[in-house]
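A single protein chain has been omitted; all remaining protein chains appear in their positions.
And now, chain A:
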């Protein structure tokens, strides 16, 4: 695997982990899904310049997610009804939500 591809994968893993750190259900699910869709679009992209731009955007987004994940953990404590309901939210992260 080329260095470019391994770099993308490393960023993808960090972004997914940062997304999972949100305390708020809605934000957690959104950022997880968004990261997945963003990186899959990047993986399909052939143009190297567009990939470079997308990577820069993804890195900036990762920083934001990390900072906001911390802030979210500090201030957000409420749970949503759906989080405790096993029928709807198994707790395991899903890309399609």
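Just so we're on the same page, a residue touches a chain if its C-beta (ideal position, glycine included) is under 8 Å from a C-beta of that chain, and two chains touch if they have at least 3 such contacts; residues count from 1.
Assume contacts and distances are computed from a predicted model.
Trainee: I notice the complex is incomplete. Of the names "Transcription initiation factor TFIID subunit 13", "Ran-binding protein 10", "Cysteine desulfurase, mitosomal" or "Mitochondrial inner membrane protease subunit", which is the UniProt protein name for the chain that's not shown?
Mentor: Choosing among "Transcription initiation factor TFIID subunit 13", "Ran-binding protein 10", "Cysteine desulfurase, mitosomal" or "Mitochondrial inner membrane protease subunit", the correct UniProt name is "Cysteine desulfurase, mitosomal".
Trainee: For chain A, which residues lie in contact with the unshown chain of the complex?
Mentor: Residue positions of chain A that touch the missing chain: 22, 25-27, 29-31, 34, 37, 60-61, 63-68, 70-74, 77-82, 84-85, 88-89, 96-97.
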